[in-house]
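Apart from one protein chain that is not included, each protein chain of the complex appears where it belongs.
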Amino acid sequence: MQAAETIPIVDCDVHPMYERFDDLAPYLSAGWRRHFEDRGVRTYARARDRYNHPNKTYRVDALPERGGAAGSDPGFTLATHVVPFGITAALLLPQQPYGVTSWGNSGAVYAYLAASNDFFRDAWVSYDDRYTLAVTVSPHDPPAAAREVRRHAGQPGVVGIQLLLMDKMMGDSSFDPIYQAACEIGLPLAVHQSGSEGCYYTSQAVAGGVPRSYGERHVVLTQVGGANLVDMIVSGTFERFPDLQVVMVEWGFSWLGPLLARMDLFWERDPAAAPLVKRRPSEYVREHFTFTTQPLDEVDTRRERAALFGPDGLDKMLLFSSDYPHYDTDDPGFVIRSRIPAGIREAVCYQNAVRVFGPQLLRGARP
Amino acid sequence: MIADYDRHVAVGDYAELFAHMSQSWRKHFERDEFVGSVRDAAAHIRLTDRFGDEVLAGSAPDPEIGLSLAVPHQGLTINGWADQVAAKAFIEALNSQSEQVWADGQGRRAAILVTPHDPAWSARVIREHGAARQFAAVALPLSPVLLGSDQFDPVYDAAVEADLPLIVHFSGVEGHYLGAPPLSGGVHRTAYARAVLMPQLAESHIASLCFGGTLAKFPALRVLFSGFGFAWLPSLTWRLDREWRTFRHDVPWVLKPPSEYVFEQVWLSTWPVREARAEWESLFAGSRAQSRVVYGSHDPFDGDTVADVRAILGSSADGVLARSDVLSAVTTGAVA
Partner (left out) sequence: MTQLQAEPGAADLADVGPAENFPVGRLVLIEFSGHTIGIIRTRHGVHAIGNRCPHQGGPICRGIVTGTMAPSAPNEYVYEKDGEIIRCPWHGYEFELSTGQSVGAAVRGRVPVYPAEVRGGRVYLALRRKPLADRG
């Protein structure tokens, strides 16, 4: 493997894990440690008895040599992913916290999330400057989430906020305390599927009904990203929070062009139907949203590739990502070299990310 | 010959439908609140929260249109009803209205209304009405069960036997009335948001028809998703095929890339054609995807005229406007 480019590369979707729950013990009070020992800790969101993946959700070759789960060894990830592909910055989106979307105990949620956030700062962000972190918060208790966000203000290597979603869409005013805190300290939101989608009353769903299999569900899972984007526009979120940035991670983007055209068309026909929308809807999207590239749609023809990257302004909205170490990963060498058009490579590989996350994103850049 | 697959007809007064019912059903439906709800039933399709507009009956087709297909949208709204038994009496009355008033068996055809809540009954209705020249399609309202479920096989069987395409058109209560299909995400409070996200219903059902093996099991089945636009189709086919490549062994009854089934058995109508201007040029014109698109005015609800379609589709417009392969040869033969 060799570095795909000599330009900086920011990988906006890397999933680290802690190896065992004991790793979080130093960050928990004795009381919470006892609570979790007694009640257990569910670290996955998807209902595995409802939607079960037929293969492995992680890449077998990403299993660390010393043992442990894929993504649990910062040194192994550095040596086998970050360094070989010349990655200048990896945005860490811890996935074990996704499990809290099925927890009912808010206190436990925030004790766990705070511990997890501190762990990843100490074990990963401090390990190497190329690791940057989005601290995780959930919708269980928005004022508590806002406090957790503020707790990390100004911390080196903390570049974003991973916002978990449950049943409420992102335009709901209950999120306002979180958005307020995010704007105050200047951090963008990063929103990734938790796996809960389509599983519970406490989660969001795809359109139409219940897909029968994991694969069928995965085809239409992108819809939930569109729904949340629409909800934020319709709810006037960006009128209230003009500085808010939202990074949509692993939702795809090939559905975006038609959706924007439809939003604009229906708004133009009847602006009074969405009174909190003061400007053309697509303008809000271009100003406030970015999308990670993985999983990049696999197109057959040059025409399709041009159309995939064609929509107005999309070149400023895309952020390269690998989704390391998951099964549907986009290999950086392959994708950057042969799938991202040369004309937008620099924008997609790092310029858009630096604009969204700030120059501290590149704190690990080698001269 | 220009075919318009999406014209809407409605009654302004339910007394018109009562004429087609038995006395006993008429007596059941005659109550003030149901009779007064005729406006609600006629308005859902507009996807608006404006209240109190008059019922639009549907306008006369553009003289250029040689074949128009009426979809009685009040019948589609049974997917928001609580009483699915009464719903069957209601849609049968609408079918009689189509046969006697809205369709003439020549240039004006209608879709037979059926119900997803009773596939066996629906199959009987299709067989009863299928040979009548007035009918050129079957309109199946959506329920929260995705169309790839084999519970709908009796409907597909009957449609194939009658050589009629299936039309799937939103009623307007999806994501709004309990028991109707959900839209994606959570609960959308504005009609605007629901209107914007409505096409995702077609995506989910197409995925289900492919991954459930329905299109493989019924190779002669033709399905037209109407009123959902079409610009989103390439994105969907890319995703369908990619997931199939990984999960083929989990759905081994999908015998070829799902997009192949879509390109052979699924059609989409043009409305609202203006939203597709960019994608038409970049992805559809002159490509395989173009063959999926048929003209559906959506008249009289902010519909697209033939001229509107020509303005957006340019030189490809004529091919789209004249496309008739979704209909049976009997239907097109009788009109040509």
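To keep things simple, chains are lettered A and B as they appear, and every chain counts its residues starting from 1.
Definition applied: a residue touches a chain if its C-beta (ideal position, glycine included) is under 8 Å from a C-beta of that chain, and two chains touch if they have at least 3 such contacts.
In this text, all values refer to a predicted model and were calculated from it rather than measured experimentally.
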item	value
Neighbouring displayed chains - absent chain, whole complex	A, B
Hidden-chain contact residue, picked from the options A:N55, A:S126 or A:T301	A:N55
Touching the absent chain when the full complex is considered, from B:P182, B:G213 or B:P234	B:G213
Candidate in contact with the missing chain, chosen from B:F247, B:W271, B:F284 or B:F301	B:F247
In chain A, positions touching the absent partner	54-56, 59-61, 327-331, 333-335
Interface with the unshown chain - residue positions in chain B	150, 212-214, 216-217, 244-250, 252-253, 255, 257
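By our rule, only the chains that are shown with their structure count from here on.
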item	value
Whole-Å gap between the CA centroids of chain A and chain B	36
Residue ranges of chain A in contact with chain B within the complex	54-55, 167-169, 204-216, 218-220, 222-224, 226-228, 230-231, 234, 252, 254-255, 257-259, 261-263, 265-267, 269-270, 273-274, 295, 297-299, 303-304, 306-307, 310-311, 327-328
Residue ranges of chain B touching chain A (in the complex, touch as defined)	48-49, 142-146, 148-149, 181-186, 188, 190-193, 195-197, 199-201, 203-205, 207-208, 211-212, 229, 231-232, 234-236, 238-244, 246-247, 249-251, 272, 274-279, 282-283, 287, 302
